[in-house]
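Attaching a single structure in structure tokens format; questions to follow.
One protein chain is absent from this view; the other protein chains keep their places.
Letters A, B and C name the chains as they come in the text, with residue numbers starting at 1 for each one.
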């Protein structure tokens, strides 16, 4: 496996779908919201993406089955409202080039489904424990700003200061070249933990934009579950880092 | 040498072989078990794998001969029991993409020999000095769980918490796409040192599964030997890290 | 997007243009000078370069629009003086190979426009707060040394001690093979902060060489603005580094 593999599980017919992306990031806000939408709308998995740019790793699912780290695309076919494609995943790329490649692949899928608008979701970590409920916006097209402001999304000078890193950012930048409107909705978060309150704020705004009703009760439970797993991983990793025994230390020049 | 080289030393005829993989990892459990099996069964080397994804390094063997870091495949042709392919090696890849490539190559070899089942071996470091003797399992096919449990292999919710990293994990995930059953057997270990007790537990389970009799006396000696070498490497490397003299420091922007 | 993209916005006709490069580096001296020249000469953007070797990131511009990290080439068509191509950018490559590739692309553009001389701009950080006003030089052709000295540019034995890293250096080295004269002008700077005084010194020398008159009033404001943004980015990043929550931690071998 030397190249990224796009595994199409099912072709679906969607009418003018929008695309939502929520991969892991600060506060796991984007991932939390996107996975919640997939669950609550009972969306259907249509594509799996495997890549040598993802961590070289399998995750163990609830049935004790090992699954390669992957990104997934789900489809939601509505009866009377908007159709939606949702991109979720276990991890983002670990190589620099991987971010660009995966973003390009997501946009290829968007174009194939004739997507005209994309919402990428994320958290914006401020290091402070306040400001919950605020959703910061960035767009790739000036026309969208006034519309976004109507939903309470804030646009602030020079924020996010460091720009937007990873797929959520690149999709915004790259979709300009394909004439797709895109906005990034960032829940302001401390950045310390999985932040269900910040996710709630992003979800509320998104539901209003899309005229969707999604039950948010389960969101907090989901966040707790996610945090428990992350805490365990971090614990294990810290243990391992302290006791590495030469399996793969940095190499030093001898010759 | 810009590409991975697969050097076929010998073609053998095997009947429905299973494949065992034991490359370096936590507690060196997998490597210890797999190399022990190669020695005790007097298995025959049939393939060498060289790769620019391995550390850029030679190791000095007992005859003072420098050999490129490599992975190897050994074959064991049984008279009246199961035939076995065994994958061992000095190192795993040091690049992200390398793990995916090497795992794919191992599966290509498995398919060429018509392997229907793979066991990948490893350690699961918990940071605690207890629990020796426990072997944790993960599979790529639900049907295998009950069978594995019969041999005392444990399946625990959300463990390993961080999934399985490296070739042992990727082989599990990737073999699903090739219709090969695969299980990862992980000896629980503190993770501090080369762990012969944990290796013994994995070997015992594996022998039972494969209906093999393998003398385990030498296992502890082998572990001590391995640990001595690793300790020396770590010592040398720490010394070198403290006294790096500009041979290859990180680069800083001047222009 | 797996490859670097060169987006030609406009073709212009220039007469014997020189090329100036000023990408981010120590003290942001080169970037400060080059962007100032673009602004003051009201130069026109003719090329955008996007690359998977740049950070996987968008920056938010003053209109809240997300733009991919990029390098840009501007053209200044003079009435009665020298024509100029100016290379500026948000970032340099983050991969080793990227520096070589981007430098090659800049030289391809230089050749297309029949450039005979290149000035790359940068800072040379000494760690000391003195020496402001000194401009150090390096060239790719002995004939240029005397000429450069006339403008007060200093040439010192074994300086810069570590050579010149990044595009400013590579362009010097690589342009030799294309028969293009090139000099690197390095403003000596402490290296602590964005250094407008050092930038002023480089700009003064460059204006004299090119017989240009460029107002330098705005330079200090521009430096302050740049520093404010950088300070904010650093602050955010330090916060994030302290509170990483498992989104993308280093991988450890388990299997």
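Keep this in mind: contacts are C-beta pairs under 8 Å (C-beta built on N, C-alpha and C of every residue); 3 or more make two chains touch, one makes a residue touch a chain.
For clarity, every value in this text was computed on a predicted model and none was experimentally measured.
Screening A:17, A:137, A:163 or A:196 for touch with the missing chain picks out A:163. Those residues of chain C that touch the chain absent from the view are 24-28, 55-57, 91-94, 96-97, 99-101, 103-104, 125-127, 137-142, 145, 155, 157-167, 169-170, 172-174, 176, 182, 184, 190-194, 230, 233-234, 237, 240-241, 244, 247-248. By the touch definition given at the top, chain B reaches the unshown chain through residues 1-2, 52-53, 55-60, 62-69, 94-95, 229, 232-233, 235-237, 239-240, 242-243, 245-254.
One rule holds in what follows: only the chains that are shown with their structure count from here on.
Chain A and chain C, compared by their mean Cα positions, are separated by 34 Å. The geometric centre of chain B is 48 Å away from that of chain C, both derived from CA atoms.
The residues of chain C that reach two or more other chains are 251-254, listed in rising order.
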